[in-house]
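Every protein chain except one is present and positioned as in the full complex.
Labels A and B are assigned to the chains in the order they are written; within every chain, residues are numbered from 1.
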Amino acid sequence: MHRNPIERFGDTGLYALQDLGRMAIYLAKAIRGLFRRPFRFREVLRQIQFIGAGSLTVIICTAASTGMVLGLQGYYSLHKFGAEGMLGSAVSLTLIMELGPVLTALMVAGRAGSAMCAELGIMRISEQIDALDCMAIDPFRYLISPKFLAALLSVPLLTVIFDVVGIGGGYVAGVTLMGVNPGSYIEGMRSSVTNHDIQLGVIKSFVFGLLVVWICTGRGYFVKEIRGAGFGAESVGRATTQAVVLSSITVLVFDYLLTAVLL
Amino acid sequence: MKKNTLEMIVGLFMIAGLLAFGYLALQLGEVSFLSSSSKYILKAEFDNVSGVKKGAAVQIAGVVVGDVSKIELGKDELAVLSLQIDKGVKVPSDSIASVKSQGIIGDKYIQLSLGGAEKILAEGAVLTETESAIDIESLISKFAFGSAK
Partner (left out) sequence: MSTAIEFKNVIKAFPKRGGGVQTVLDQVSFSIPAGKTTVIAGGSGQGKSVTLKLILGLMRADGGQIIVQGNDVTTIDGRALEELRTRFGVLFQGSALFDSLTVYENVALPLRERTKKGEKEIQDQVMSTLARLDLTGHENKYPAQLSGGMKKRVGLARALQLKPEIMLFDEPTTGLDPVMTQDIYHLFAETQAQEGFSSIIVSHDIPKVFNLADQVIILHEGKMDVFSSPEEIQWSAKEHIREFVLTTMGEIYQSHLVER
């Protein structure tokens, strides 16, 4: 089948537009599902355990190493100006406003997002979602909305844990290893971080949590509609890859936008 | 038992998250709801407050005793700063407020030099003896003409 490039370009454009519309309707249904009765409290708990508690190890490891690297890097840069006293402030602000929310979202996308996408994708191709529909059980209320709620609760909490562990890592690298004055690390941090910075971090983490769970579950739910993904097990694999890549990129783009708007 | 472990894990996770959030909010953020009631406001008129930002520190002998809560333009084209100062700090009426900077490019702050008068300034009173910001150009020119060592 030979088609000219313009036609193909137009096709891709139409597909992207359709996909966006589909995802928007999906989001609306997922939010509506939160308010439908009966509310599946235990399922929300299970998902928090999976998305939140299950990601703790990854988050703590990433946060500790990121914090230590920041401490070390910051020390070398600031040392040149004799401004080691700024280390606490530099590490904490970077973590709270940027790295905490972004890295947490990326980790959650890679760990929990991919699993959620594959789960829904398999349920779709094995007709389990159709079965729910046929039993007149809203798949959003039953399956998807609990994941949304759990992610919206877990990602901000993971982010603040990331921040605190990262600040601790920075302390270890800067104070314990490089010999920065502990008082100036903590005081510098205390005097420079404002409520506004913390608010920015929390808002970001909420938005990122929503983006990750939305894109990842959505790719799984629409596994049959994804163009060029093929069929069966292969399509689930492709959808999962797409979910992680797409949600990571979206998080990075939104990070810039939110910083620009809210800073 | 299986059911209980789920709730426990989720509970532990929530507590860890909330503790971390509490640490950020209470240790690093400004805890305004705890401290605002124990402060009082003094006003100070300056010719020039260039470089002073809202939230800048107010120091006495190098100790932070409050911050700048408002910057506005008063009558006679004077800049009026509202200084939010800890209740325990008594400021005599002949005290001098001056704009200083931390290092040559550092943040501006307000230095209060306490006087010896009997009368203590009350809430809302105005400090009129002030020293305005030194702009860096005059500093450089002094240095260039050798009057500063």
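In this section, a residue touches a chain if its C-beta (ideal position, glycine included) is under 8 Å from a C-beta of that chain, and two chains touch if they have at least 3 such contacts.
All of these numbers come straight from a predicted model, not from anything done at the bench.
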Shown chains touched by the chain that is not drawn here: A
Which of A:I6, A:A136 or A:A260 contacts the chain that the document leaves out: A:A136
Options A:Q128, A:S192 or A:Q242, residue touching the unrepresented chain: A:Q128
Residues from chain A at the interface with the omitted partner, ascending: 1, 3, 38, 122-123, 126-128, 130-131, 133-138, 142
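Here is the rule we go by: only the chains that are shown with their structure count from here on.
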Centroid distance [mean C-alpha coordinates] between chain B and chain A, Å: 37
Chain B residues within the chain A interface of the complex: 6-7, 9-10, 12-14, 16-18, 20-21, 23-25, 27-30, 32, 55
Partner chain B, residues of chain A touching it in the complex: 42, 45-46, 48-49, 52-53, 56, 92, 96, 154, 156-158, 160-161, 163-165, 189-190, 193-195, 198
